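First up is the structure itself, then whatever we jot down about it.
We show some of the complex, not the whole, and keep each chain where it was.
So that you can tell them apart, the chains are marked A and B in the order they are listed, and the count of residues begins at 1 in each.
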């Protein structure tokens, strides 16, 4: 285990590898746009629409005012009727981005800060409100047709795929992996017992290219169950905690995969939930 | 009142003026990027952080698991501890985008559909999940230093401002107005009794240039109180209902205004809340 990322951007840094997304990285993303077509990578937000870990309550969407109220006799205030609503949503319960305060090991999180920075009041350090919007080059590796149910995607496999696609990642890039698992879950062909994904060797790839963001179409981005007997989620620890890399999870990559663009401008703008350990987002790929 | 927009994109259209955001509009947005710097236009999401209309409950952010639990003795499952959380948020209670199902007049909403399409189950027609991500050219008009407390911004005034800025909007553009009101509210200098904003004549500007999106740094985008004795929110009716134009509200335009870029790439990706009358968003301006 390396924690070389700690201190790389100063002892108080809360944005980690997003510091790598400089104007050159954003420019590279912008330059990747060919068709000028934005594609949402977000799942529908509705009860039952996303695979959920046990701890996460399902989405509830409720109306505070609706057309039925008027049908029942409510008068428009002159010339104006409206609907209003509220949503209750687990921050990691649909397509989302993890904050650097989301995970720790041995009680220590990103930049050597103690997990005790995160209490019922939220995260005092590295809450998702500190992240800021991300605009960088995205790279899609679509292994959806190749992976078995709980296959680990190794660094070697990734390098082969990058080479085959003639893509050389650069600092600040975002690497997205389509495993095909989410599509299978949505069609009822997969449960929650396991899924394919990165194993710890993804860290070598992250280090080699200085990636800022990694994502996938699964709950955890990483292969489940873990291959590491000493760590239940080693990719989370290696990327978020040790390197300050941001994870995007439960990405809906179906439309993007069909669009056939290997690189694109990826824009992700978390809700600035103060003290949040993550935020639901609908990332946008502009191909 | 004109409802000329109805049927313009077919009788079943739920995306209204976003149909104007074609690849040319997105390309125009991309071309406006100069500094390759993304700026969030979203407010912090926290209790007390946004001005709220009465009907809207304030944000609640609660932790489902946190560092305190581990400090209290919870064991990491091997090599891994984490925080998880949930947020309850009114869809129009922080920076947000209105769906076309948000408003109606005389019981009729966008495209002539009855308000009864919106019930406790949400909007069956024009819910925010139908919107898709928006990537277009944004235009910022900063009148923050000029407007009095409840001043109406007329079409004439807008045209003057556009001319002074040497900007000629094109179809599918997004026009954002900084009134300075949100900054005053945040510093405690303004209450909720009124604010400056567009009056109905904004519709002429929208029609002239075929704008797709209009936004401001206030609760309603339009001047409050209404100048129209027969309609409480005439701009909402004229833009959303009659023209299918999308409104962005409670935008935090402070950093964007300081950046000094009059045009930029605006990316807005609503959470795909099924049946939602709107969605909290943190729009991104890439300057």
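Some observations on this one:
In this section, contacts are C-beta pairs under 8 Å (C-beta built on N, C-alpha and C of every residue); 3 or more make two chains touch, one makes a residue touch a chain.
Everything quoted here is computed from the prediction, not taken from an experiment.
Of 4 total copies in the complete assembly of this structure file, 2 are presented in place.
The rule is short, and it goes like this: only the chains that are shown with their structure count from here on.
Each chain gets one centre point, the mean of its Cα atoms, and the points for chain A and chain B are 24 Å apart. Those residues of chain B whose C-beta lies close enough to touch chain A in the complex are 23-24, 26-27, 30, 33, 35-40, 42-46, 49, 55-57, 61-68, 70-71, 76-94, 101-107, 114-120, 122-123, 129, 132-135, 228-234, 236-237, 265, 267, 269-278, 280-284, 286.
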